[in-house]
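Here is the structure we will look at, set down as structure tokens.
One chain of protein is taken out of this complex; the other chains stay put.
Right after this comes subunit A.
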Amino acid sequence: MHIVVDLNRCQGYAQCAFLAPGVFTMHGEESLLYTPVVPEEQRERVRRAVAACPVQAILVGEEAGTGAR
């Protein structure tokens, strides 16, 4: 599972940092830092964060271009 956050859209509400603190952390008051490659054990939490983000800024998928497809 890989993620990217559209930080133009992100409003820094920090729901994701609350739900999956191992992947999303606030840096300063408003800036979000995150781990693009989600560790196995964090996937469920990340799914919850994706659903909870009020502006749908977190995009999820598999690593691009792998398996030649």
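Throughout what follows, a contact is a pair of C-beta atoms (placed from the backbone, for glycine too) under 8 Å apart; a residue touches a chain by one contact, two chains touch by 3 or more; residues count from 1.
Note that contacts and distances are computed from a predicted model.
The hidden chain: which UniProt name fits, "Peptide/nickel transport system ATP-binding protein", "ABC transporter permease subunit", "Pyrroloquinoline quinone biosynthesis protein D" or "Pyridine nucleotide-disulfide oxidoreductase"?
Listed in its UniProt record, the absent chain's protein name reads "Pyridine nucleotide-disulfide oxidoreductase".
Touching the missing chain, which residues of subunit A?
Its contact residues with the unshown chain are 1-4, 6-8, 10-12, 27-31, 33-37, 59-66, 68-69.
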